[in-house]
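Omission of a single protein chain aside, the complex is shown with its protein chains in their original locations.
Coming up: chain A.
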Amino acid sequence: MPEIPSKDDPRTTFRYPLRWRIMDALNNGLDRFWPARMSPYTGWALIMPALLLVGLLVLGLFEMAESSLHTLDRATFLPSEAYTLENYQTVIESATYGRVVTRSVFAAGLTVFFTLLLALPYAYIMVRTTSSVVRKTLLVVLFLPFFIGQVVRAYGLLIILGTTGVANNALGLVGIEPIRLLFNFPAVVFGLVQYMLPFAVLMLAPALTAIPRETETAASSLGANWLQSFRHVVIPMAKPGLIGAGLVVGTLALTDFAMPAMLGGGSQDFIANAIYDQFFRTADQGLGAALALLLVVLGSVIVGVVISIFGAGTLGMGGKK
């Protein structure tokens, strides 16, 4: 057996591998730069960049709040000197903006409902299937639209749903005249649901994975058919996931821009489209800023109400309601 020299043996002359020496030097440098007594603050130091990024956004909001208090002088195209609440009055008194806000909220509600309705069985089958082929196929199909992006997806829907598109061709085969499937409210909701489905499925899957299979088996041995088991066991136990997914889908839909712009064809504007128009078409920064702040408030209030009634679901990070 070869003799292994002890670590302290003067005969042992060796150099550590280069990679070890580099790592050791880095560690030493780090120890000097960030000594051990600083370790309680390490977490804070690491989230600083993210906090700065969000802080910048808050700064922007304050600036926007400031500009929302000036009206646009149509003669000079400059914002007025004096502070005024006129922009907010315009928004509140305008029937058009009232319709836009109602439409956005209603569409977001419908989108949440239909998305969860479709996502729950999708996620359930993806989680519960015993076939890895089925699971992988469902995952790939789910992720494909992510690579395409919202605008291209909306454009694809324009082609499919157009008067000479696949959908109308199919209707033509059964003798139905081409109908207008685009540029109306259902088209926008359809596009939103299609866009949100992957988000909802990805948020529901962990919640469903957390339900032990044996719990459902137990329900069935206790006399529940699959529908009863789904209603009394799966849905209540998946509630945190449903709320989390609903909040994400709802806020994304409420603030969406591309779907109403492309599939609504200008006739189905959401709040985001109205804001865009004020900033980039009429160049009325003040009115645009007022609309933007109203959207922030509206979204926060809706989310706040939902959380206070149902709890934050999976967004609560396991904290109690």
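Here, contacts are C-beta pairs under 8 Å (C-beta built on N, C-alpha and C of every residue); 3 or more make two chains touch, one makes a residue touch a chain; residues count from 1.
Operating definition for what follows: contacts and distances are computed from a predicted model.
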| item | value |
| --- | --- |
| Record-based protein name (UniProt) of the chain missing from this complex, from "ATP synthase subunit a", "Putative spermidine/putrescine transport system ATP-binding protein", "Sulfide:quinone oxidoreductase" or "ABC transporter" | "Putative spermidine/putrescine transport system ATP-binding protein" |
| Contact partner of the left-out chain, one of A:A218, A:A283 or A:V301 | A:A218 |
| Interface residues of chain A (partner: the chain not displayed) | 212, 214-215, 217-225, 228, 232-233, 236-237, 239 |
